[in-house]
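Shown here: the complex without one of its protein chains, the others still in place.
Order as written gives the chain letters A, B and C; numbering starts at 1 within each chain.
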């Protein structure tokens, strides 16, 4: 039985081309990029090439790119870094209720340390309420951080509109593009953002490497102090193979994107249609069209997500859930609650996230298997009476 | 002409065995360790195995190990993390004048943010003055951070004695063991430390991965907030290949260590003897015996380090210098100034750091070439009259 | 997440005694959909011995497996013996549960308590 991997939003396999690009930088070209001797020139050039590639892909200049250890570090760096640098100017931050924990818990941390944070609500499709944004802005607002697209329900936020408001009020604007970069077009000038987080492993790059775009002129305090690397914005001997891998992943990603976007969006819509038609009391979470091409999130009434996943796993199908049972807290997904689901439906959600290797056949197989699983679990449920 | 790499303290090539151990975790075993489906079991187990290996190597239990992105993050995490967690208890930190920038600049950052920092002086051999430590301790001292061995001059600090004093006063004690782990014995119980930083690429592991040992019961605030990874002490999808590589590097390191330590110490002493004998007005920096087996640091009167390095580089020899010219500041090494060197001698220093592949032949070749280079540069120098 | 034991997976995959009993002598319903698990246990009692038990559970793998195991443990036991079946007993019978899932075994203990209480009250009336 072939495995069917439908959890690309959690992580993707590293592309073999990416691994190949990385390999020489482990054993052969190992020189520390900061050193002056000639064997370090190769590594120095390699990371600058990767920087150039990424900068070009998002419409930035290479001096605006800082490599990090992943999406979480980028988010922490952006938010804590701007909050600290501008602390004399103000201590109010605006974010949304549906951010990734890397943003949300960073904001909670700042709240406990002298900052005020407003958490904007979203509508039932998971889109930030723009009228609430205008209302939330204060004289001392220094940062708005709202994600480009949500990792659980795929809803794409009106980042350009948010940026316009941020610009009008001269407030720094960060967006977490971890789920979008490599999947849909991401251009820092079109989006008009000041800071933007990305993470390598979400688009077939290596784990443990990411980047933060920092628009020229944006004030930011480092998160990791020390050496002079990354123009003194992020200390530590550079993860050369990781950075090279990230660059290579960027090179392959945008090339396939526009066709691949369409293909995935079609697969997504076909699958959603089949499931909603064949399984009663199921509902799509997130926006019907303003949605990541690879994201499917469905709630099944009366049953719990982890038990669905375990059943899928027996068929070699990998997916994820917003149920509390897959986290270490007792609360189900804050995102699903924010769009108005009751706890039972939030616990009963499953996310299928597609990748470039996902086929119609795979999804058809899942669509065939899933109704039986749902039926079996519902027969066992005291909350569902057929 | 074969290259002679004598800058292992800056970074080491990743061992081919390490790369081989990592490879399956890029393309095959790519599952997110936090996921519940079976394909993630392999990655979950792999990082727990690596944790176990590292824990065992330093005498810790695996719950006390947090994987990070390298030595700098470990240092920042340890120092900022304890400083924040204990801020209600006190705001005084003790460190030394010869710490790595990842410690020093983190302390400077805290100084600007409401903390007091005492920078202990060292003697002319680069050993922290223990009587100064006792004097520096205050009622509100919450953390002592003093490195295990210095990265520039190799001097090994009396960590056990420092720990004893720290324990007596119930002060948390962190040591930066980035230059020692994998090179000399490092055991957290013998050293009696509460926190200890390591970095993979300094002992033939991959770049971009490190660890922080945190003794059970030590209060610490995360540096990177977000997901529940690393028992909620360090958010972000784990760098699985990197962590596996680190584990593999640990497995090979201690095995060869005691013999290799002796071999390198012998090479070191032979080389030092030859240089000091054949080149007039040269001096060894750092302690003669209480010193890393792979560290050689020599100052040459009247000439500047970068120009020595460039000349060595023409012979394919890679080394480093404490001269300002190799950094982006105008100041020479703070370590060399702290041990009492005048600026001229500090600018004229060269560090040769050996590795497990370094041979007597290589060092002999350097010892042959170096006198000519020094002579040539001195003939050009207005500060040196033969 | 930590892994489930084989026993847990067995009881999750092939849960024993799923469903309801006609004219049950005791019903226990515990848990809360807010927390993600609800269990209903029904028992049939003859001469103070539990002769049948059936469950329905909304919950994760651990919740379903503990429910199933609890019914197996309880059938054939006297009411008094059954009251001694604690969450620990259930978890041990499953060769343990991952730490963050231990609370699921409470569900089974509580459902059993509730069912026995219901049975006793019905006896009184």
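By our rule, contacts are C-beta pairs under 8 Å (C-beta built on N, C-alpha and C of every residue); 3 or more make two chains touch, one makes a residue touch a chain.
In this text the structure is predicted, and so the values were computed from the model without any measurement.
Enquirer: Based on the whole complex, identify which of B:231, B:262, B:343 or B:357 touches the chain you can't see.
Expert: B:343
Enquirer: Among B:23, B:137, B:165 or B:310, which one is in touch with the chain left out?
Expert: B:310
Enquirer: May I ask you to list the residues on chain B that touch the chain which is not drawn?
Expert: Where chain B meets the chain not shown: residues 302-307, 310, 314, 323-326, 328, 330, 332, 342-344, 347, 379-384.
The rule is simple: only the chains that are shown with their structure count from here on.
Enquirer: By C-alpha centroid distance to the whole-protein centroid, which chain wins?
Expert: Measuring from the global C-alpha mean, the nearest chain centre belongs to A.
Enquirer: Cα centroid separation between chain B and chain C, in whole Å?
Expert: Going by mean C-alpha positions, chain B sits 56 Å from chain C.
Enquirer: Chain A to chain C: how many Å between their CA centres?
Expert: Computed from C-alpha means, the inter-chain centre distance equals 40 Å.
Enquirer: Mind pulling the residue numbers of chain C that touch at least two other chains?
Expert: 1
Enquirer: Which chain B residues reach two or more other chains?
Expert: Expected reply: 34-36.
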